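What you see is the complex with one protein chain gone and the rest in place.
Moving on to chain A:
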Amino acid sequence: MRESISFVLNGKITVIDFLSETRFTPTTTVLNYLRSLPGHRGVKEGCAEGDCGACTVVLAELNGDGRLTYRAVNSCLIFLPKLHGKALLTVEYLKGQNGQLHPVQQALVETHGSQCGFCTPGFVMSLYALYQEKTEYSRENAEEALAGNLCRCTGYQPILKAAEKVLKEKPAADSEKEQKLIRLLKNLPKESVAVQTEKQYYHLPATLDELLHLRQTYPQALLLNGATDAALRVTKKFETLPAVIDTSAVAELGFFTKTERSFIIGSGVTIQRLKDISRDHFPALSRMCRVFGSRQIRQIATLGGNLGTASPIGDMLPVLMAYDGTVILKSLNGERRVSLDEFVLGYRQIDLKEEKIIYAVELPIPGANVHIRTYKISKRREVDISTVSAAFRLELNNKETIERIKLVYGGMAETTKRAYKTEAFLQGKAWNGETVLAAQKILVDEFTPISDARSGADFRRIAAANLLLKFWQELSK
């Protein structure tokens, strides 16, 4: 166990010892850290809460086969210990030795990709990660990767052109720099970190066993993984988090196994990875992951963290319920399984006894007669919290009557909720337009949603009912 963290900053091994360091604490964000260093102020702050991408940096890590993976992330949401064992790359890293620009930068010059330029380093880093990952250019891929970068000036067209230009060019392997990075990363210590200062302790366990012990010892500590939720308490409310257990370095939570009948997905799997994992067998889940936050958020936010928030507008719960998911909880004393239908007890409350940890989610692979779709209604196409979301599951028998139906809604009540009345009405009926119209009448009054800054209650009710019609229309195509 160590009290310091080690990482590579733009090609240099960097150690922060929190006991001797007075300027930074374990809950200092990477953004604030960088901006306090000389020569690293290319990274910008536009919101300090994950909504603008001005603070985008890239985390590079060694994957199993010894190559580097690159993730663009919001540095305003990342606590310093999360850098442990990784490489942090900022816009300052990209230039060549004589100051010549990297191809993504050059492309932005040629297309006039910046006006005021305050957003530009963020775009540069998002594009850089794409380029390094050798992503094929398509409008969809560009949108997927850049939706988390806000630009108030350009209208995005020149940035899109730059993306097209540079991704169509096949990257000349940046091999020397990459090789150096790989060497440095290999030599970094990976063991767990435990920092105890006067005001706070911060544990970053490396194994599940350690995590379970820590959980037992510190039942009051705040558990976090991506910390996309928790970081705001520090940056916006200026709180000090006295006790933190950061699960993000526990490799055993990042697993996924596939059996003939089901997938078991570790709670530490990021939403971005979940999107890929679920593509073939759980397409509706994959689609929901696609419209979850921005890529920068998806690459740090986790499945377990999303369930952990138990938010009534959280995007994972409805779709996982539609897939009949089961959550697996763990403690030193063993394992407990809870159906996701019963997991949420009340507003932001889940069935998770103090010592328990969300370990994984098990999803049975649906049969051919099962139709699952998800919908997310928000003001903006992407990077928006759901106003209303829905996940529907329909099982038809061979006479086209409804064998089983599950209608799960987010944003309609204080928790994610199934429309039990409407489900009961539909049960056993013929699946046709008339049935759906009749069901809509029940559905409109089944919930009593609230009006808030996002939308009015009436809208939520109309939209909820219309989504059922949409479901039917889509399936009848």
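Just so it is clear, a residue touches a chain if its C-beta (ideal position, glycine included) is under 8 Å from a C-beta of that chain, and two chains touch if they have at least 3 such contacts; residues count from 1.
Keep this in mind: contacts and distances are computed from a predicted model.
Missing from the rendering is one chain, named in UniProt as "Xanthine dehydrogenase family protein molybdopterin-binding subunit" (options: "Phenylacetic acid degradation protein PaaI", "Acetyl-coenzyme A carboxylase carboxyl transferase subunit alpha", "Xanthine dehydrogenase family protein molybdopterin-binding subunit" or "Tryptophan synthase beta chain"). Considering A:151, A:211, A:344 or A:358, the position touching the chain not shown turns out to be A:151 (whole complex). Touch with the chain that is not drawn comes from one residue among A:14, A:69, A:115 or A:135, which is A:115. For the chain left out of this panel, the touching residue among A:394, A:408 or A:465 is A:465. Only one residue in the set A:134, A:168 or A:379 touches the chain that does not appear here, and it is A:379. In the full complex, chain A contacts the hidden chain through residues 41-49, 51-52, 54, 90-92, 94-95, 99, 101, 105-106, 108-121, 124, 142-143, 146-160, 238, 375, 377, 379-385, 387, 437, 440-441, 444, 452-456, 458-459, 461-463, 465-467, 469-470, 473.
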